[in-house]
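What follows is a structure written as structure tokens; I'll ask about it next.
Removed from the display is one protein chain of the complex; every other protein chain stays in position.
Going in written order, the chains are labelled A and B, and every chain counts its residues from 1.
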Amino acid sequence: MSFFFEVLIGGLLSGVMYSLVALGFVLIYKASGVFNFAQGTMVFFAALTFVGFTELGLSFWAALPATLAAMVVLGLVIERGVLRPLVNQPQISLFMATIGLAFLLEGLSQLLWGSEVRGLDIGIPDEPIAWISDRFGLNISRFDLSAALIAAVLVIALALFFSRTRIGRALRAVADDHQAALAVGIPLQQIWAIVWGVAGAVALVAGLLWGARNGVQYALTFVALKALPVLMLGGLESIPGAIVGGLIVGASEKLAEVYIGPYVGGGIEGWFPYVLALVVLLFRPEGLFGEKIIRRV
Amino acid sequence: MLYREAGQFKTSYLADSAIFPIRQDRIGIALILAIAFVGVPLVATPYFFSAILIPFLILSLAAIGLNILTGYAGQLSLGSAAFMAVGAFASFNFIARIPGIPMLVAFAAGGLVAAAVGIVFGLPSLRIRGFYLAVATLAAQFFIIWFLTKVPWVTNYNASGVITAQPIVILGYRFDSPPAKYLLVLSIVALMALAAKNMTRGNLGRKWMAIRDMDVAAEVIGIPQMRTKLLAFAVSSFYCGVAGALFAYAYLGTVEPEAYNLDLSFRILFMVIIGGVGTILGSFLGSAFIVLTPIVLNTTVTWLDAHTPVHIPASAGSNLEVVVFGVLIIAFLILEPHGLARLWSIGKEKLRLWPFPH
Partner (left out) sequence: MSEVAPVTATSRPSAPRASARTAGGVILAVDHISLAFGGVKALTDISFDVREHEIRAIIGPNGAGKSSMLNVINGVYRPQHGTITFRGVPRHDVNTHEAAAQGIARTFQNIALFKGMSVLDNIMTGRNLRMKATFVEQALWIGRARNEELANRHKVEEIIDFLEIQHIRRTPVGRLPYGLQKRVELARALAAEPVLLLLDEPMAGMNVEEKQDMCRFILDVNEQYGTTIVLIEHDMGVVMDISDRVVVLDYGKKIGDGVPADVRANQAVIDAYLGVAH
């Protein structure tokens, strides 16, 4: 039984990290209606840039703001170079443009920093926490727990930012109706720049955590592929949805891999979240927390 | 002055609904076909056949498949390569398990299996829309490739996972030289492209586009949404399936799941975007563009390396390719959302006026 809980908790903890990646999608979708397929590549770009800066001799605390600045600049460039020219185009065009963006960023980051796998140490060891092992007989990684806590703090901070601040309210107004938001004097492009900057920052945190866990390499972009079913489960425009969806995906994929995997040859982590999300969508086409779409003629 | 429709009057609706209503276009397409069937085999090198022409034609077919689903019926799919894989593996199994089955029948049957799988993965489209559906098609991509890798029956218990494709033999003739394979692929692709054009220019094409443009209004004028959408999934997957079988048998020479990864799905999507969403011609143009771009890039990099002081490390080549693809996609979406096919028709429009500016 303790093995079950170990798997479950491990899954939930990595689920929080999925939530973090999913949150980047939700932020941009809420504010600009763009489904940013490049979010995963932004995570990779952030981690690689951070490692690149440290290799250039910067300390951890110097590389962090430098990368953050780079991510914000990247966000601004994307907003200006890709989104603004495509404003008023169908959402699907914008989506495809972000697929192009994903390719561009993937190639560009490796051209800049090289494509070999790099380690990243953020100073938290990946070892079982002693007092939990002693008391409950469960092996919980200190790294996983810390990462989940960092992610949770960020998620809560962003949720508050969205619901409590003036900019947050403006963001939601923009998401609801661009034209109307413009009409009441909300500076649309400023808002988008902020959102892309914040999404870049979220990508940085996710990139550091995932990079420290799995090594900084191209495979980091696959983390985004895990965030997509999280989004489908939770609903594209819901922050709580991203959190709950992440937890569900994290826990269920680990449990499925451990308990179902051996019977079917293993490796089901890759598609299990998708099929799970698909089944949920058949009953709730907007995800668990998405806004119900009323289609009118 | 050469390209004018002046003096060509259409006297029947039949002539008006022809695929090429203008005489010069008819002459043009006849010329292209003559060159493709007769001229090219006379001059092309084996490298040209195997590295450029054959993949170009096969991927055009896959792009037509995706264009039917995404361009005409409006259902975005990120899983085309998986349906190609289904076609390839199904063909392999038909050939391996049914002794004496004609190759072309096996390819067609492979396409039909892909169509059936396409219908299954198309079912969610009746409830799920837009981005949710696009992500749902990723489920097809991951699940199908996993299935083909993990279930030993589909690979005929082959240990390595990479199967050598059986040689293509039709009516006793072995298609093993590059020109022979090229001509076979060309014939299949030409016929299937014609069929696709026929479907899309008639009632079926209009029904698909109606569903794409406004599904509620389509229902109100009597277009059954379920059947029309599922037919689009089936036809699209059939095209992808046949393309997948040809990809394995006429191009790769092996049948392996890894060849049909997410990256290939994206490339096919790029062909559709760059070529032109909702045009058959665009599928060919887009495919040519995506097949040729890496080759041109690599040649340029090698040339620069040899003839100028610029040195680009070998690893940069593939990254450069990815960057170029990304930039092109964004550029096309911004500058010419209707793709190369629209540029082509603008060119024709200019040609009609030539040599006068207006």
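Throughout what follows, contacts are C-beta pairs under 8 Å (C-beta built on N, C-alpha and C of every residue); 3 or more make two chains touch, one makes a residue touch a chain.
The shown structure was predicted, so the numbers you read here are calculated from the model rather than taken from an experiment.
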Of B:P124, B:P178 or B:G278, the residue in touch with the unshown chain: B:G278
Of B:I29, B:M214 or B:L353, the residue in touch with the unshown chain: B:M214
Which of B:A36, B:V235 or B:L269 contacts the chain that the document leaves out: B:V235
Footprint left on subunit B by the chain that the document does not show: 12-14, 16-17, 195-196, 198-199, 202-204, 206-207, 209-210, 212-214, 216-225, 231, 235, 278
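As a working rule, only the chains that are shown with their structure count from here on.
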Where subunit A and subunit B are represented by their mean Cα positions, the distance between them in whole Å: 33
Interfacial residue positions of subunit B with respect to subunit A in the complex: 76, 124, 127-132, 134-136, 138-139, 142-143, 146, 149-151, 216-217, 220, 266, 269-270, 273, 315-316, 319-330, 333-334, 337
Subunit B partner contacts - residues on subunit A that touch it in the complex: 35, 81-82, 85-86, 89, 91-93, 95-97, 99-108, 110-111, 114-115, 225, 228-229, 231-232, 236, 264-268, 270-271, 274-275, 277-278, 281-282, 285-287, 293, 295-297
